[in-house]
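The structure that follows is given in the form of structure tokens.
Note that this complex is displayed minus one protein chain, with the remaining chains in position.
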């Protein structure tokens, strides 16, 4: 099976991406984000969840959440590359919102063959936010690992590392029972559900542990069928996260290049010195490889699904390593100023460090990839 | 247990090292080595063993082979750091001789508690060359792996990757029997023994497979005691190989730095450009760490043997990685000329590539080190 | 990854033709040793066999598809890439006239007079005339503009004197693309660009001497010009426009040109025992076949991680080439094209270097040892990789170009 030359990124996708680009340029400059999320620098500050609900409303009205919802479920049914491009713009703006988490929930629900899932997708298409609660205390990314148990449709236990938990309205929860792991929809306002926010480094999102005590849940994937759905969705989830890092990486590259071109030391612009110029070129090379791999993997999800996991692991691996590299060089080459709270760089630095580990860092992706390409080691 | 501040490198050791430095400066310039070992560039050339026996005679008369032979066996009984310093000078000169192999054989024989071993050490002290034949076809560096079998004092089978096999007069062979692996002395002229030279990249040494057909052998370590002797000697063997790479690395650094300082491109000396200058500085950093680690490990062999393996694996790991790095940057920064056969750089490049894998590359050393420091992985 | 889908009608029809022809006309295994690439060619028999293959491919229309018919081309549009894909898939041998097709042809096509195109391009594309490149000099490596070879106008002709180095294939070459100085007053605008005969004037103004590589291979040379007389019609573009013309050559060399270079390959030669050499994924086969410190290398988690890193880098490079074709995903037109040479050569070098660790003790063995893993080809490839990280503007210079032309950073001089 082969892919279309243009990664399936046609005029519609480009139009959507360009609209997003304009939206973020108009509504959330780095300066605005900084003022918003970095207002309290105290290292022992209280844990807050800061975001702009009105912008989220506009995004829903623009129909971004419907992009990858199948038409049958009331969505637009665009290819995955469409939201990948959106994720890239989100990363470039370090935009705090439940958008990417909602995409990830969408991809999982798309793989759940149930009426409840279709209903949920329809609600997402009309702007209901959602997120995944599928990770256990040990931070396992394996689809069968969960610390939540399901008995008679009631959930008990804890979910960990839930992204944008305080912004999302619905949770897609992985819970185990004798019959295996299933997936369940839970409204965040449900009785017995407690969101315990994490204190995280990334200022542009929130994360939480969620406690379930006899929480009513709606089944979207029957016990035993949950892991398959999550695994089918994982390539898209990895691509979304990779695209976010590609976008943040591009912001860091452009910002640092501009600084290095204007900042003068030893009577020369910093970028005159190859010790600055060449590492920045290397950052560019890393971004471009990660970007191409991400669009390739996203295209595969629609056009050659059998290769999707392999290609998505490649993309996440490249993007994760690039994220750390782009973040570190940006602070380094901004010199003293880049080390201050006032400078915008740390906002993106922290987002990159968060994303590089989310859903598994480069080393993890490569170990999974090696099993796919070489078979398990003896 | 603690080490002496000066790594046990005192006046005697410095005097020996300085004598070696002068010896190599007087007798084997890079130009002379090149003329000697690189006379035939044909890629499909016949396999030859090129070295200068007269220089080897002088070295024996200078007593270098006696340096680490215990006084009780007729040697000088110097600490290991003494021959480490010699190995560093050997590497700096890319000197073809059985000296380092003889050192390695010496270290193994020192751990063999037998009269035959003591006799052999005495012969080495008076200038008899020796080498180790302890590696199997799969290139295993584990002391228990051998493809040679011993029955009734006769050896049958094959030994592989034997260093300087065509230069050495005696072999220390690891051979297995029902009672375990023992070590045996064999004269290279023995009947039933065939040396099959390997075609290797390194122009400054020879390597061979050796076939044994009912070869008479003298036992130096009884069956079952061989592995322990080899393992006790391994730290010194690793240090000798690391020191060789440190020496070659220093030659490559100095030669390349000099070239980059004189060669003009874009109306500037090459070394004006940080893209050349900084990697060369990184080569220097790598050499210095490897050198310090090597002397530290060598000192430990005499002064804190319990830590010797741990520290020697560190030294070989650092030296192996440095060897590849120093070799590659030297060719790269010499530009087109460094890519030619006429340029001396490839002599050292090839020696570094040979040594970096010999007795295990950096990755191998680190896996052994991890087992020592962290215990085996679950 | 092939691209049938989205072929234009012309492309689809041509692809079918290629597939049919290749199925019937694959030359099979070579009777002589074929090196890893055209630049390593030194055996005349190997060259002759490969020239015959290029001629037959040319006659079948698989070489020069996108060049005008008048210049001996196929007069088609965007079809060379189709032919390349199919030849790759059919695992044919490589085409030997690599410098001719990749650098000389497009430069001549865009800068030479019609009569010269008609004279030279047909025999170039057919491989009957092998071409070489006269850019590098002892004092002009990465600093290309520092040319000292001088062309002096005498009547209607030019008299050329100078010394070129690292000229691959010169010992087989009928023609050379030559960058030289026509004025000492201006470093850049003092350069002019010529095509000059080599074989026909050997010993009469041209001397070719082989240089030996660190691998022990020959294949590149130094070329000395002593009062070589060249007709004025063989000058490309205006006098003093040499630098501008050379940029066309380099753009195509770096995969950033308008014309797709004819390329074939994929054939695993008999010499490459065990694993095929070159691609990152071939390291997987090597790791499965190799014993590293007594154990199968493919079971070593650290080796697996290192191999995956390279497979990912190489796939990223491939996908970059694909993304070049998608305008909406390129914010700067030259950003990806200018990365080609830098990225391709460094990946190749790192792949070959890793092979040493995969092969363990066996990595000490070279091509002249029957027991060398993969016939010693990985070691050969590693050493040869420096030829390309150094050549055509060392990679240090490539990074300057990217920093300055794409990221608009100031020059480092």
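All chains are identified by letter, namely A, B and C, in their written order; residue positions are counted from 1 within each chain.
Basically, contacts are C-beta pairs under 8 Å (C-beta built on N, C-alpha and C of every residue); 3 or more make two chains touch, one makes a residue touch a chain.
Nothing here was measured: the structure is a model prediction, and the numbers come from that model.
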item	value
Sole contact to the chain not displayed, among A:25, A:151 or A:201	A:201
Residues from chain B at the interface with the omitted partner, ascending	2-7, 9, 13-14, 17, 253, 257, 260-261, 268-269, 271-274, 277-278, 280-282, 284-285, 288-293, 295-296, 311, 314, 317-318, 363, 366-367, 369-370, 373-374, 377-378
Missing-partner contacts on chain C, residue numbers	300-302, 305
Where the unshown chain meets chain A, residue by residue	41-47, 135-142, 145, 160-161, 198-202, 207, 209, 264-268, 273, 275-276, 324, 328, 331-332, 335-336, 338-343, 345-346, 349, 353-354, 356-358, 360-361, 363-364, 366-367
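Quick note on the criterion: only the chains that are shown with their structure count from here on.
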item	value
Distance between the centres, which are taken as Cα means, of chain B and chain A, whole angstrom	51
Interchain centroid distance [CA atoms averaged], chain A/chain C, Å	41
In chain A, residues with contacts to at least two other chains	273-274, 278
Per-residue multi-chain contacts in chain C, two or more chains	300, 396, 399-400, 412
